[in-house]
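There's a structure below that I have some questions on.
Below, a portion of the complex is reproduced, with chain positions unchanged.
As written, the chains take the letters A and B, and residue 1 is the first residue of each chain.
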Amino acid sequence: MLGTCLENVRTQVPLVHNITNYVTVNDVANVLLACGGSPIMADEAEEVEDITSICGGLNINIGTLNKRTIAGMLLAGKRAKEMGHPVLLDPVGAGASALRTGTAIELMDTLHPTVIRGNISEIKTLASGSGTTKGVDADVADAVTEETLDQAVAFVKEFAKKSGSIVAITGAIDLVSDGETCYVIRNGRPEMGKITGTGCQLSGVMTAYITANPDNQLEAAAAAVCVMGLAGEIGWGNMQEGDGNATYRNRIIDAIYNMSAQTLDQGAKYEIR
Amino acid sequence: MLGTCLENVRTQVPLVHNITNYVTVNDVANVLLACGGSPIMADEAEEVEDITSICGGLNINIGTLNKRTIAGMLLAGKRAKEMGHPVLLDPVGAGASALRTGTAIELMDTLHPTVIRGNISEIKTLASGSGTTKGVDADVADAVTEETLDQAVAFVKEFAKKSGSIVAITGAIDLVSDGETCYVIRNGRPEMGKITGTGCQLSGVMTAYITANPDNQLEAAAAAVCVMGLAGEIGWGNMQEGDGNATYRNRIIDAIYNMSAQTLDQGAKYEIR
């Protein structure tokens, strides 16, 4: 089933417009190519509507936010919505500065994204509607574990219902919900946290998946989470002595490049609640 | 012969000023070092003339264009021309937005670049002098194939003559012409299209080549195309099971780092028309 979502990406080669941070942008482009999509990056207000118009989906990521690109995000997002394109919001660092919190909330309220994907602290910041500057510290306290899972599932369902978006919370255990159904996903490796931008990469891949699977976006979003986590497992299995996080980064993207629908269906670890 | 161009780069270590996009900039810097050049990146209007003055050549790439850097491109380009430095224009995405098309045409008309390097759709947009927003879709229809080769050679010669620039169109078959002579190059691998920025990398390398070979710029530009394509072939030959586009990216730059004049002369596949 998830494998069908993967095949649709490879067949349709969705063109994804990315307005994203300059830290991980190269990896986002390469992982989009690896999964079967096609990336375009453009952030200048004067051109983002043109660029979005020739694309199939829009990925907005607020890492290394600046005021010039906020204008571009809003313009691109509005045009994408008008054209019926899926829009993904990755609220990187919401809670860590008033600018990020405020911008993430403005983007959420204005664009009603198809998917909001972040870590638990970022999503809690959006759900509470107010900015704190403790976003980074909140990680440990808020982490989704087997002990807090029931509560976290209830939270993600409620926030998805309230926001009208599919909400994906990624961490040790990943949750993806549309308000009714929740995928609980247990793929991945803790060492992925030692690579910058695996979250940004996932947002890129997820945008390709929801674009190529318009009638099945919840499953497509969950499939993207499984792809990324499974690639982390496969990539880890290919590590040699002396390899570290730089090589691991490459091996994960390589694993996505080589992943078949069958590999995904066999390796995906999820339950539906 | 092409090998001499390569050796001149390694001997002279040309310092190349790059005003380029933030997606592939790190690869452009590393590939410039790999080929024997030395990269500097600077895009702020207030400093670009200083930076260009200490360099030997200028590489202008309009990916992730913004209004601040357009000013820098024009100032740097004018200073470079005054100093007699070669200037390369890479019109990334010309045709995909009015801003990119307009800026690419303005840069072409103002700077009369030594070389214009792009894919066939970008170059056709420049040649027709008008912007469409179908740049990305045009790729397949316009592709240079054995069937359309005669026509494409005639087109590149005509545009080179009209523009006064060496024109390099890269794709499955690459064409490099100064209006009289046309190199038709058949190095490369289709899998290179699964890596972001091989075109940007080529523009960086080509700028180093035309800078270090001032009396032989057409051949130098063709040599750079052969270097990149041959590196793609060598890098592909070094791929192991499980490797994908992330590893392939590294292997291509590695192959350029290790390429000798002899390897280039033996591996270059071109004819002159």
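Note that contacts are C-beta pairs under 8 Å (C-beta built on N, C-alpha and C of every residue); 3 or more make two chains touch, one makes a residue touch a chain.
Every value quoted in this text rests on a predicted model; they were computed, and no experiment measured them.
Visitor: Whole-complex copy count for this homo-oligomer, where the file places 2 chains?
Guide: Identical chains making up the full complex: 3 copies.
Keep this in mind: only the chains that are shown with their structure count from here on.
Visitor: Over in the complex, which subunit A residues touch subunit B? Could you list them?
Guide: Against subunit B, subunit A makes touches at 15, 22, 25-26, 29-30, 33-34, 38-44, 46-47, 50-51, 53-54, 68, 238, 249-258.
Visitor: In their complex, what parts of subunit B are in touch with subunit A?
Guide: Touching subunit A from subunit B are residues 21-24, 26-27, 63-68, 93, 96-100, 133-137, 194-197, 242-247, 249-250.
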